[in-house]
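Heads up, one of the protein chains got dropped from this complex, but the rest are sitting where they should.
Presenting chain A:
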Amino acid sequence: MYTPPTTSTRGRVRLNVGGRVFETTAATLAAAGRDTMLGAMVDASWNSGVHDDPAPAEYFIDRDPSCFAVLLDLLRTGDLHVPPGLPEATLYREALYYGLLDRVRSARLGGFDPDRLRLASSVHGRSPGDGVAIRAAPDGGCCVSHGGASGVVRVYNWMLQERRPVYYPSHAPVNDAAYLDASTLLLAARERPGRRDDDGGVSSFSALTGETRHRFRVAHDRQPRSFTATALAFDGGCDVFASCKGRINEYGVAVWDCNTGEQTGFFYEPPGCALGEADRLQWLDGTNTLMVATMFPRTDSSFVSLLDFRDKSVVWSWSDVGTPASLEDKHAVDAVATEDGRSVCLVNQYDDLGFLDLRKNAASSGGVRWRSRSKLATMSGGKTKTKKAACGEETCYPKLAAHGGRLFASTGDAISVFSGPDHVMTSTLRCSNGGAICDFSIGGDRLFALHGEENVFDVWETPPPPII
């Protein structure tokens, strides 16, 4: 078949990568973008004087051909297919060379689908103590906070390579962590008695290098004071919140500007609410309020309050103080506001889910509507019991999360996913070893589950959707 040479070779590019020849089109390479190595290479500014050449342009690239084949395939199809035997780390290194790492990331981590999660990997840590909290980064990385006296937070990028760990100044124990963005980590630490005054508190760090960015200080009556921070929240704009416990009358929630680190407010704990040593803070976009939940093991009773910082008011609050004695043994141990902002989901130490209606006054709504505990007993049956028995004293209280219209609850060594308006359990995520799950976190299209033993965390991802 005859085709004029001008059309047959126009835009065609011959690449010799580490001795293997690839032929493709300039358009395929340019599609990678001007700010990638391949895009720049075929850009006109680097090819002056070769326009008239009828032969296809030829380039030599001194890199590994097998990885290049995968990346060229990615550019051609948008899919990432890694052949068995090709180490992911090598592929990532090569992608970084070509400036294609972001593409690989988005091809690698498909859209988060709670119904199709697969265990991607288990990462073993090297810290002496077990992890106490895990937080997902917006880009798919995560950080693991280790309790005890080390004050260390292990940071992983989205390729699950460990970065420099973050040490809280003077190794104060870290209570909570939050990502402001993929490269900024916020930590809340405990003040230890007898130390000098800048012990504990809240600071932000570079997640890339572990350097301190800002120290978030609290002043009462214009006097800077040291404090213990127990929980953190970020409203996605520029306000950072932390539950702060200082001297006797210095309990409450502090607000800072995340860009400057300046304190912009302090919500003092009113009578009947517990704000100063909360387990969880959650910003509710729909109502512009902050949920403050203080839970049973830390205090004798559980409290949930919604704060409006614009007029410094408690717009809603609930506590189980004075619950009839027969129910006394059911304690809410974690709370999360559902994404529609209409209710708060609670879980007790028997893994029962309960709901509070935020649209009604807590006093008039008749308290928590506990759901039957049967769901977990039947679904994960004896296995949980045996596990618990095996764990002995090492029991972990259940944790909750709301994401993508689903509720997630960790119970024992598994995470249950509840869907729909009635919160029916639709899937269970369980991994083989590591013992009970002590914390989990969803973000960056991944779910991270931290196990209470073995110093290991599991990473759950959504595989790419089927082609047809």
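To be clear about the criterion, a residue touches a chain if its C-beta (ideal position, glycine included) is under 8 Å from a C-beta of that chain, and two chains touch if they have at least 3 such contacts; residues count from 1.
Keep in mind that, in the parts below, contacts and distances are computed from a predicted model.
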Per UniProt, and picking from "Protein O-mannosyl-transferase 2", "IBH1-like N-terminal domain-containing protein", "Cullin family profile domain-containing protein" or "VPS33A core subunit of CORVET and HOPS complexes", the hidden chain is "Cullin family profile domain-containing protein"
Among the options A:Asp35, A:Asp221, A:Asp311 or A:Asp422, the absent chain makes contact with A:Asp35
Residue touching the undisplayed chain, where the options are A:Phe22, A:Tyr97, A:Tyr167 or A:Phe266
A:Tyr97
Can you name the residues of chain A that touch the chain not displayed here?
35-37, 40-41, 43, 45-46, 48-49, 59-62, 87, 89-90, 93, 96-97, 99, 183, 208-209
